[in-house]
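A single protein chain has been omitted; all remaining protein chains appear in their positions.
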Amino acid sequence: MKVSVLTFGEVADIVNASSFDLKDVEDTDTLKQLLEDKFPRLKETRYAVAVDKKIVNQNVTLEDASIVALLPPFSGG
Amino acid sequence: MKVSVLTFGEVADIVNASSFDLKDVEDTDTLKQLLEDKFPRLKETRYAVAVDKKIVNQNVTLEDASIVALLPPFSGG
Amino acid sequence: MPDKKPKDIFIEGPVNPQFISDSIAQHSTKTSIGAHSIFLGQVRNDVINGNEVTAIDYTAYREMCLEKMQAIREEIFAKYPLTCMHIHHSLGKVKAGEISLFVFTSSAHRKAAIDSCEEVVERIKAELPVWGKEIFDDSSYQWKKNNIN
Partner (left out) sequence: MPDKKPKDIFIEGPVNPQFISDSIAQHSTKTSIGAHSIFLGQVRNDVINGNEVTAIDYTAYREMCLEKMQAIREEIFAKYPLTCMHIHHSLGKVKAGEISLFVFTSSAHRKAAIDSCEEVVERIKAELPVWGKEIFDDSSYQWKKNNIN
């Protein structure tokens, strides 16, 4: 089981990549924990999580080929 | 003593002139009465009166060279 | 009485889209601007009693308009933190589909530009002595009535 991770803005700067794959990550909380352990600056950064283009506000179980996006505050316009 | 009268829109249609002078008209009420007697359709028409470019809501005494404008409802834009 | 001669707002005939883009482009040197709000009034081909409006012929009490517009301009600048404001209104014939009113406000942040633009449009419609004669396809006409909110 493999998920794709997309990052943007400041989050992409911190993890130093705009997309990568992760194997065997059960849910979004696990994914966040994993990345925050590896990139401690993420803990101090505000970001939302979208799964398959929908923002999720609670822990969500991931499936094979899920696309998880980490979205810092928007600043378009 | 002479005043200038300016008319616009429907009022100009009714009096069939866009500007003319009137002699010895004491105040705006007299002026309106004079014109409404001559052009009865004016009585059924809504219009405001401006003296020297300011809308007046009461009877105003006219002076020599006063400019009186008869203004139907605005429809610019 | 203001010392300064009031700015003219009237143009003969329709507002050309090219004039609008030139006006926008002239603001690229004003780099403190973050937001522009533009309102355009376009002549509709309303059908009234079976007759179609083909054009509106605008007349104005020019001197009173310019004095009133100058007062509105001063009140709007006192109320909103604007960088600039431009107003152009047609006189004479404007055909259906053509533009007769162009209101353009600019500010650092969007709220002032948006709110002032709307307020200026409402005030122009309610307070400027301008009249539109709706000309029908059979050459008859009627005097337009504004829908004042």
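Letters are used for the chains, namely A, B and C, taken in the order the chains are written, and counting of residues starts over at 1 for each.
Going forward, a residue touches a chain if its C-beta (ideal position, glycine included) is under 8 Å from a C-beta of that chain, and two chains touch if they have at least 3 such contacts.
These numbers were taken from a predicted model, which means no experiment stands behind them.
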Shown chains in contact with the undisplayed one are A, C
Touching the hidden chain in the full complex, which residues of chain C are there? Just list them.
17-18, 20-22, 24-25, 27-45, 96-99, 106, 108-111, 113-114, 117-118, 121, 147, 149
Those residues of chain A which, in the complete complex, touch the missing chain:
6, 8-10, 50, 53, 69, 71-77
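Just so it is clear, only the chains that are shown with their structure count from here on.
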Averaging each chain's C-alpha atoms to get its centre, pick out the one most distant from chain C.
A
Could you grab the centroid distance between chain B and chain C? Build each centroid from C-alpha atoms only and quote it in angstrom.
26
Averaged over CA atoms, how far is the centre of chain A from the centre of chain B? Could you give it in whole Å?
73
Centre to centre, by mean C-alpha position, how many angstrom separate chain A and chain C?
49
Each of the following residues of chain A touches two or more other chains, namely none
Pull out every residue in chain C that's touching 2 or more other chains.
none
